[in-house]
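Below, a portion of the complex is reproduced, with chain positions unchanged.
For clarity, chains are labelled A and B in written order, and residue numbers in each chain start from 1.
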Amino acid sequence: MSEKKLMVFQTDFGYKDSTVAAMYGVVKSVDRDLEICDSTHELPQFDIWSASYRLWQAMRFWPKDTVFVSVVDPGVGTARKACAALTEDGYYIVTPDNGSLTHVKHYHGIREVREIDETVNRLHNAGTDETAVFHGRDLFGYCAAKLAAGVITFEEVGPAYDPAEIVALEIPQASYTEDTASGIIEIDDPNFGNLFTNIYTKDLLSHGFAYGDQVSVRIVHGDETVFEQNLPFVSAFGNVPAGDPVLYNNELMHLSLAVSCGNFRDTYHIGFGSEWNIEIRRVL
Amino acid sequence: MSEKKLMVFQTDFGYKDSTVAAMYGVVKSVDRDLEICDSTHELPQFDIWSASYRLWQAMRFWPKDTVFVSVVDPGVGTARKACAALTEDGYYIVTPDNGSLTHVKHYHGIREVREIDETVNRLHNAGTDETAVFHGRDLFGYCAAKLAAGVITFEEVGPAYDPAEIVALEIPQASYTEDTASGIIEIDDPNFGNLFTNIYTKDLLSHGFAYGDQVSVRIVHGDETVFEQNLPFVSAFGNVPAGDPVLYNNELMHLSLAVSCGNFRDTYHIGFGSEWNIEIRRVL
């Protein structure tokens, strides 16, 4: 049984060249026995909201003590802080402090956060001192590897600062009446084109909705209604015929939209973010 | 030397978000020392034929005792069985029983198959009991991890059922005369655009064809002839000039079509499946 901490990486670097390999080479040069797991390297470029959401989406399923490295970093080489955070429930995240901790801060809570001390926890003597544009390799990956391997303690990452100062985006909350739930399309499933709302299924159920109901679904983008249809509210999209749109409880217990064996996002041209509002209404 | 079984995963989940990471987190939470290998997460969506073919394509090259997890599961949350199978030659597969075992059943043979007992071999207490749409994480990945780690025996997966009951698609067989071989385009090489037929090269050779021959190749889609040309029959596509189409013996010992340094599928707009018939004829 290894005593080293597991490492899980997510970035927007893509996997088409050896950018990721250079970063992982640095990790394995810190400690040959570190275990690296890919989350994804295909986050939407420069999209800090997605970085934050995806980090939160997977974290809870990993063993405590795992070190996550998240690098979506449009401000690399500028003033944004580079940090390592420890959640209330015992996970580590090494990341630019640019909003990437939004969901984890909100849902897990941050017990402690430290700014990476570049004088000791940045890669040196590798011929890369002069570059400021690949902190995934030279700073985040390197520092996280030292932490995961036990070369440094969490305290040795650098000076602590107040978790309240962590940069966080707004997470819009859903609202409910007896007959309606109103929220936003929070994010998509980029593979199947399902759309995840910020409405909790349990909250819908507690307001008298039930699986098997037909419900009215309206999506508004800015001022324009872009989708309006009655849909079945079901527990799994496989319960309706292929090609049918459906409202279902997704794997994160959020109310979501799918087309069975199809792609809701592409079929109806729906995006995500705070501009994309959704209203679910009971059909009497 | 680890005593844990190797795990190999293939899905149609894509690698653009942390869906795969959530599944792997569950595996590492069952046993930190399990070794996870990606086969592919980019199987064509909902395409059970491809899942079955790809599983078979790689399996023989892995050590016996490896646990494969295959999740192409358009019927997730519905009545299809979730199972673990043991092949005649000692590989394990954890998968929906929806046709994904077609090729492995035909070519390896299934010694034993068991329906996963969800009461004990589904993830619980992770806040996901209420969802029915991510069995890769909550059922297949979790159960396979327990099996690979030795937490459960194969018998403890759940009750055995008759391997003859395993859902299997039809695998069309090629036919031969002295001058011809007739079959289908069974699948493509999605990367290079080569097309694999269900005609065995050795059967062609045993009917008097020889490397170096010019042969007549005709592809018929439904009623329409979509390709008809004399091609060289060679052992490697590098033997003809770049840009030339060629008939060759592929890495699975099937007769295949390629364009040297090109893409046969895209150049000639050819698909695969039982609707895509091919006839190879000796040129006298």
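We take it that contacts are C-beta pairs under 8 Å (C-beta built on N, C-alpha and C of every residue); 3 or more make two chains touch, one makes a residue touch a chain.
In this text, all values refer to a predicted model and were calculated from it rather than measured experimentally.
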Entire complex copy count, 2 subunits given: 3
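The working rule: only the chains that are shown with their structure count from here on.
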Between chain A and chain B, the Cα-mean centres are separated in Å by 31
Can you name the residues of chain B that touch chain A in the complex? 12-26, 28-29, 32-33, 36, 45-46, 74-78, 126-128, 130-134, 137-138
Using the touch definition up top, name the residues of chain A that touch chain B in the complex. 1-2, 6, 8, 10, 15, 37-43, 50, 54-55, 57-63, 66, 189-192, 201-202, 235-239, 242, 248-253, 260-261
